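For reference, the structure is listed below as structure tokens.
As you look at this complex, bear in mind that one protein chain is not there, while each of the others sits in place.
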Amino acid sequence: MTNGAPRSSPGPAAASSGLTAPATLDRKVVAGAVVLALAGAVAPVLPAYPLTLLTQAVIVAVLAMSLDVLLGYTGLPSLGHAAYFGIAAYTVGILATERQTGLAGCLVAALLLATATAAVFGFLAIRATGTYFLMITLALGMVVWGLAFRWVSMTKGDNGIAGVPRPELGLPWSLAAPLPFFYFALLAAALAWAAMGVLVRSPFGLGLKGIRESESRMRALGYNVWLHKYLAFVISGFFAAFAGVLWAYYNGFVGPVDVQLVTSVETLLMVALGGPGTLAGPALGAAAIVFLKNFVSVYTKRWLLILGAVYIGVILFAPRGVLGAFSREPHSAR
Amino acid sequence: MDDVTLAVRAGERRALIGPNGAGKTTLFNLISGELSASAGSITLFGRDVTRAAAHRRAALGLARTFQITNVFPSLTVLENCLLAVQALSPVKLAMHRSLGRYPVLHTHARATLEAVGLADRAGAVVKHLSHGEQRQLEIALALAGRPRVLLLDEPTAGLSPAESQMMAGLIKRLDPAMTVLVIEHDMDIALEIVRHVTVLHYGRVIADGTREDVRANPLVREIYLGA
Partner (left out) sequence: MSAEFWITQAFNGISYGALLFLLASGLSLIFGVMRIVNLAHGSYFMLGGYVGLSVVWRTGSFLAALVAGAVAIALIGIGMERLFLRRLPGQTLGQVLMTVGFALMFQDVALLVWGGDPYTIPVPAALQGIVTAGTLRFPAYRIFIIVVAVLIGVGLWVVLDRTRVGAMIRAAVDDREMAQGVGIRVPVVSLGVFALGAALAALGGVIGGGFLGVYPGADFEVLPYAFVVVIVGGLGSLPGAMVGSLLVGLLDNFGKALFPELSYFTLFAPMALILALRPTGLFGRA
């Protein structure tokens, strides 16, 4: 990842000051690794319920980061991101229950199907900008929700697909137990995080940031802006699908709730809460929302009221997100 | 735009002048592909690019700056420049390695910043730069791709007289092989950096020639110089 950059580059060009300050990036990467290691270390001593929530947070964090690639880095607010997450989850659910397909088969099929859907939807959506993009992705997301809800012979409709078995990996530990599955999810999420981290720091990722800031300038410089946005859309769908696979195994159940509008919007909230364009922020935002939803619902039935207030509070008081409010500003001192 | 014919030879330096609303920026937008022409044709090095997208024209060696500073405000100066440097290479689609692994891009970006006098600001976030520095960056972004044709849209817009002089010097030092078309509001600056001037008025060319010709043209004196 980024920490190798300054050392491996020979010339004076590699002097680090101009890049997004690799020093702080290094710190971010280290901090992220520490958080992951801590999560891994405390997991064995956690009681069952918090461990379940932690697993959930880790998986949803991947979904939030995948949306961040699109929203935070490229500036495209998708309102239909649950579609790719849900298609992958349904694929796993159906294959694992009806065909007893193993992990590899489920993973490949789910990623292929969901990414292909993103490729088609992206084709329809990328032409639009601003609010129209929002509306089109909302509508496309509803196409998928409609299928999940009504295509009963395939999806079991409102009842959803229950009893999705955890995969057997031929390891001494069964993933059916909470702790091994947590480590499985943590490892998968860490891989996804690393892959997305490299992506947003790559030349391609810099291009995405450029598009977020000024499309007309990017065109004038010689970028095919459409292609960049389209690729970001499909890649973002791919990682959302990855989260969807984990989710199906984690939850053991896949239903229309996984693809509905509110799920897409909740993912947007996680990104907004954590700070768009930071990856780590949306991951933390995801964890915060997962814990909030579950803890509040333990103490009160009025958790929707509280969640709604959180939406409004985040927008009014932390419009750039919690991490976003701090990031970048140190540069001004230079 | 109405019946504007402009043939610029390779390596030529030409200024486009004209009062507000004359259509100068519109003409730039048509040439660069930001707007598409409803009629007529645009050729670049003998190639018809009338229907080509903006990024294709850039790939042929056309670069431009914007009258209203159009850079990437929340990225650093170096990142801005790197975006411009990688724009015309296939590297821009590389997503498997971090940008730090491409030292050639950095060398080139720093050299470009050096050329416009921004090297010591490489790490600064653009929105914290002064207006003058942002105008310098505007030019740096256009130069980074080593264009063969450069369109400068009011490079001195909003600059102090001293900064304008610096900018004029910068433009005069550009590679002589580069074709430069500059829109300039300030007649003195325009006549300092170019030899050939085209005057636009309400979307039409009303005068075209060397600076001496244009200065002497009575129509130009009347509507533009206000003499």
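In this document, chain identifiers A and B correspond to the written order of the chains, with residue numbering beginning at 1 in each.
Note that in this section a residue touches a chain if its C-beta (ideal position, glycine included) is under 8 Å from a C-beta of that chain, and two chains touch if they have at least 3 such contacts.
Note that the coordinates shown come from a computational prediction; the quantities given were computed from them, not determined experimentally.
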Chains on display which the left-out chain touches in the complete complex: A
Absent-chain contact - pick from A:A162, A:L191 or A:L304: A:L304
Option from A:A114, A:L140, A:A192 or A:A287 whose C-beta touches the chain left out: A:L140
Of A:L79, A:V225 or A:A280, the residue in touch with the unshown chain: A:L79
Among A:A82, A:V254 or A:A272, the residue in touch with the chain that has been omitted: A:A272
Absent chain, residues of chain A that touch it: 71, 77, 79, 123-124, 127-128, 130-132, 134-136, 138-140, 142-143, 145-147, 149-153, 260-262, 265, 268-269, 272, 302, 304-305, 307-312, 314-316, 319
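We take it that only the chains that are shown with their structure count from here on.
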Chain centre separation (chain A, chain B; CA means) in Å: 40
For the chain B and chain A complex, residues of the former touching the latter: 32-34, 53-55, 58-59, 63-64, 66, 70-79, 81-84, 86-88, 91-110, 122-125, 128, 141-142, 145
Partner chain B, residues of chain A touching it in the complex: 1-2, 4-6, 8-22, 198-199, 201-207, 209-210, 213-214, 216-225, 227, 231, 235, 328, 331-332, 334
